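One protein chain is absent from this view; the other protein chains keep their places.
Right after this comes subunit A.
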Amino acid sequence: MITTTSSSNRGKLSGLYLSILRRNFGVTLLYFIFQFLFFPLQYILSATDALKNQNAAGRIHFIGMGGIYTGISLFFFTAMVIVAPILFTMMQYSFLHQKRSTDLFHALPIRREQMLLVNFAASATMILVPMALNYAVTIIAAASFGFPGFSLLGALADAFSAFCLTLGLLAVTTLVSVSTGTVFDNLVYTVGLLFGVPSAIFLCLGYAANDLFGCTLPDWSQYLFLASPATAPAYLRIAAQGELEQITSTPGFLLGVSLGWLALAGIFLLVDIGVYRRRGSELAGKTGYSSVLTQLVKLTGALIGGVCFTLLVRSVANSEGLLLSAVSAAVGGALIYCVAECVMSRGFKTIKTSAPYLGAGLALPVLFVLMVGLGWFGYEGRVPTLDKIESVEINFTDRYGFTHYDFDASRKSLERMQKNGRNAYDYYSLETINEILLADEKARELVHDIHQDIVNGHEQEEKNVSGAYITLEYKLKSGGSLKRSYYGMPLLAGEKYNELNACEEVKVQTHPVYSLKPSDVREITLLNRLMGNVTPVSFSEGQIGRLIEALREDMSAETYEQMENGRELGYLVLTPKYGAEYFSYTSMRKPGFVLPDESDGYDACYVLLTENYESTLALLGEFGYDGFERVDYDNIERAYITLDAYYNRDNVMRIQGPYGFDRSDLAQNEEMLSYNRGNTEITDPAVLRILAEAVRGNAQNAVVQVDGSDKQPSWGGSITLMVTFVSKDGSNLIHTFAVNPKVLPEATLLELKDSFNRQWSDENVEDPFTLVLERIRSEQ
């Protein structure tokens, strides 16, 4: 008698599920081992090594929200989290891409949706179980070792996000699998969809930001990484370790992204089922299958190709002409579309039938390039009228030469970076720009005028006279906002730009003297206007309090006229204690910021004293510090002069750090100077005296220094000389100052001209000294 096996529907599904797991046990085990090697084992090895080495134990910092990653594990684990679901899904649904296997699976007495769900569940099991085990091992190890930075909740949140994103990735990859005919197509379209689409969006945003006047990448653009489950894990784990971490490392954000992708995984799964149910088995092994998805990927490729080819051609042709851009975009787009079509169809036969899509592939980048080139529907010239502006936030290069940093938002990032052994300089150099909120009507009007002048200058193709930088964001009464960013501006805007320094709101929000507490001052130093005659000052806390009050009073009272023309006397440097609540932004908006130990060199509160600082000077006299401004001109051995071209100012500013001068940062040695192209050495004592008397200090805005001429050098720099003095007394303290060239004797200018021409003879750079000499002669 023959007996038969009972096989209920549930039994069939569980049988299929177990069969898949059994068949893929080896690869699952391999995945577990790889993850173990690059995730928990890395943690255990680093932790064990740190315990053996006392020095290392003090410095070791594990990263990630839960503090469970090393640098290596963060990179490799993230890579595995992205790659494994793609590979496993492709492997799992490969039965759809071979006729033989399709015959077997589609003949089985199982409905399509059940087939897909069982395969999805099996793939998820094969990926999530090893992941869960490795997370568990790592978390247990981290809890056992007890290194600072470990957070169980953080680690669990991290694991949860990994699980959710994996499910999202599986669901999206499944969609491609059920939409394509071959394994190769599956691979290409998966990569195209998961990585190509976000890349295309970023490329277009970058292109627009580069080409559209005033355009800057919108704040939300970083979140586009989260729109693809393949880029989101990298964004959340790796990119977020840098400057973005302050946003993404909050549990709420991580939970939101995770739940979002969990929901999307569910939606995609429903779409997967719908597509799979409609899928014909005869699609197996078929190349060049055309669907919405495949066309989307091809058109994305065409867009990327068109834009990249445009950038390439423009770079080679050294031209940004609209016609050239459009033609390049058309050629690049069509080329990439044709290549994609031929590769995916394994031949040229479908080129003719895909002509409509080819047209779209050609038109897409062309339209984009044209729209950007034509100003994106008036984007470039849009300036809101004053009556529509509620307030404006700006950032700009202030009179001390610095842009402002968003300490508030990046505080957490700094702390984490310090945990990872990075210093404050890394932190500062990475930080985003802070906004200075201007609600005052006159300040708003000034910003609005600057903006309008910049736009007008651009429309009239005026040459920018300065490399000055400004970002402005209007909050409109309608509730909207408008943000622009400009590098360089015409003369008219530049002059108004300087006036921003005189706005009370700017002063209060940018200068640390407005937030410094007397009890936090560690050291006070007075210097003359050439950074010499260093005078250490010893004040009581009460005196310091009075000094700070006087500084605030004088600074607030200082007009733009006084800033421009006030006779400079010297500098007052207030260095705060370590651990002090310090930066104005932080102390005003986020109490509790602690100045880190590593901040030495970036922490001084620096004030340029002019004759208009009457209260401060009176107080210094009362305390017995008259005469600090005295300059010993005989101690100047020689000077080096160079043009204030953008590159030079940039070099100087870079070593100064944000908002705070320190002698050790400013000092350059002579060896460094010898490499500084464009330097001319001056040793004539008479000229040295002229220079020393004429130089303007670092606090004087040297951004838009023009000689009043309409004619400007072709390279766009202002005609300001940067002078570096070398002292005779061997202190080797060399400082750089700005000077108007018109103060110099003609012979010196001629010498500078010859020197400039000699040193720049290999490049097509217009000699600016001829212009200065012409100007001086005409005035005479």
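Basically, contacts are C-beta pairs under 8 Å (C-beta built on N, C-alpha and C of every residue); 3 or more make two chains touch, one makes a residue touch a chain; residues count from 1.
The rule is short, and it goes like this: contacts and distances are computed from a predicted model.
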| item | value |
| --- | --- |
| "ABC-2 type transport system ATP-binding protein", "2-oxoglutarate ferredoxin oxidoreductase subunit gamma", "Tryptophan synthase alpha chain" or "PTS EIIB type-2 domain-containing protein" - which is the UniProt name of the missing chain | "ABC-2 type transport system ATP-binding protein" |
| Residue among A:P218, A:G266, A:G280 or A:G321 that touches the chain left out of view | A:G280 |
| Per the touch definition above, residue among A:L29, A:L45, A:V83 or A:L104 touching the missing chain | A:L104 |
| Subunit A residues that touch the omitted chain in the full complex | 2-9, 11-12, 14-16, 19, 23, 98-104, 106-112, 277, 280-282 |
